[in-house]
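Here the complex is missing one protein chain, while the rest keep their positions.
We call the chains A and B, going by the order they appear; numbering starts again at 1 in every chain.
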Amino acid sequence: MSAIIDFCGPWWPWVRMLLFLVGTAAFAGLNAAYLVWCERKIAAFVQRRPGPMEVGPQGLLQPIADAAKLLAKQMLTPPAVDTILYRIAPVAMIIPALMCFVVLPYGDALMPTRIDLGLLVVFALSAFNVISLMLAGWSSNNKYAIISSARVVSQNVAYEIPMLLTIVTVILVTGTTDLGTIVGQQGGWFWNWNILRGIWTLANPLVPISFLIFFICMLAETNRAPFDLAEAESELVAGSFTEYSSMGFGLFFMAEYVNIVVGCSLATVIFLGGWQTGLGNLLSFLPDWAAAFVGLGAFFAKLYAMIFVVMWIRWTFPRTQFYGLLNLSWKVLIPVALFTLLLSSILVKLPNLF
Amino acid sequence: MGYFSEIYQGAKSLVIGMRISLDQFLKNFRGDYNTPYPHKTLPIPERYRGHIIFTNDEAGKSLCIACKSCERACPSACILVEGEKKEGEKKKSATLFELNYTTCSLCGACVEVCPTDALTFSKRYNLANTSKAVYAKIDLIKDLENRMQKK
Partner (left out) sequence: MLLLNKEEALARVAAHHVGGPNETFVLNLGPQHPATHGVLRVKLTMDGEYIRKAECVIGYIHRMHEKMGENRTCAQFLPNTSRLDYLSACQYTHAWTGVVERACKIEVPQRAEYIRVITSELNRIASHLVGWGAWVMDLGGLTPILYAFDDREKILDLMEGICGARLTYCYYRVGGVVNDIDDAFIQGAKAFVPYMRERLKMYKDFVTDNVILRKRLEGIGIIDQDMCLRYGACGPVIRGSGIANDTRKTEPYSAYKDFDFDIPVYNECDSMARYLVRMDEMEQSLRIIEQALAKLPEGPFINPKVPKLLKVPAGTYTYATEAGRGRFLVRMVADGSDKPYRVKLRTPCLSNLSLAEEVCEGMILPDAIAFLGSLDLVIPDIDR
């Protein structure tokens, strides 16, 4: 490793950037493609079907065939759309989603950039998809699309609040918004993970509930079932992207899965100890490079377990009603999140009083 | 208190739902799949109603006497029969028997009404063609000849 750094000399930061760019782009693209395959397989298995079987063994080449189909299709621009916004919207959807990977730490060394406000950056960027979806709905001059975009805005605004409240609860305990440091604090045994640590250190005994709230809000933020009101296919045909064809639609589709990966990664980093295996010093005999791989494996295991739950939920429940969704946010999630915040701030301050 | 019990009941129902779908999910790994059509097909039942075909006697000839009962019984008028009495034969025989399968509703009135049991249902179900004309005129006499030749 150091040989490569020496060889690059002063160019190393640029080479490193390029490597991370290619790496994250490939990671996001592959995830988007193969999560569709996973989604279809999981859907099929829950519904007692074999799922995609024809293209390749177990249908493994299906995403490639789908991508080729989408790329080969004509990009239609319907008459009377706002052409510029209509074209910008899918790009504005995928770019912020990809940019989140800049600060997500996948390992001790696998961190494109380490900035103090990493957590904030992810939230700032992931909040951007509301605007893109609204642009898509607005510009496509379609009644179903505009209803959908109106729904997206009110839904995401309602769910951003409890999500940030739970995050503030965690920040009170961790004392930092640097994602690398947050993971570093959770080393050792698995009870040091933030989801469990608050219980026995009495910093915030309600952290598991915070995690649940975070997870629900993440589902709502990424417009996943049972909160998929934005694309509600039985009501609004395809929601905001009704009018999109070809890769215009493909980018929205990719962005949905990239957003899920980002959301689940964030949950893993904040609550489940990121790349920490949670096995204490049992694995300390491993050389550094092996430990890094084990850490990456641990991260992916947690990440994909969470993504599995996301998909499992989608194929189990019906869609929520619109005011049911808002009621859940304002009447249940926000009060509970506020209560945990209050409790945790009291518990953090309490030792200082005596 | 109703507020909390409502949340509890709701969460409980969601957990039960997720348990059931996981149950169904795991059942797939015990090899309990559906029939992967078209690689495997289910057996066609005895009484399956495909489009009509001629039955045949031992000599491979049709039993049809061109009495036109089926033509009259058909609700959609999709059967066309012509017949003549050939020399040296006791009964009339069909010279033309055309089925317009595109308008047939597979009700079975023709089979029931046939006095000589000359008609029966075929077991053909995966019919497909790029031209409609093929099914607009299914020649049952030729069909029988083809089947006899294959034997």
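Rule of thumb we're sticking to: contacts are C-beta pairs under 8 Å (C-beta built on N, C-alpha and C of every residue); 3 or more make two chains touch, one makes a residue touch a chain.
Predicted, not measured: the structure shown is a model, and the values here were computed from it.
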Option from A:228, A:243 or A:256 whose C-beta touches the chain left out: A:228
Out of B:2, B:31 or B:45, point to the residue that touches the absent chain in the complete complex. B:45
Using the touch rule from the top, list residues of subunit A that touch the missing partner. 43, 46-49, 143-144, 147, 150-151, 225-226, 228-229, 232-235, 237, 315-324
If you put the missing chain back, which residues of subunit B would it touch? 9-11, 13-14, 16-17, 20-21, 24, 45-49, 73-75, 105-109, 112-113, 121
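Methods note: only the chains that are shown with their structure count from here on.
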In the complex, go through subunit A and note every residue touching subunit B. 42, 45-50, 53, 312-313, 315-317, 332
Touching residues of subunit B toward subunit A in the complex: what are they? 7, 14, 17-18, 20-22, 24-25, 27-28, 32-34, 36
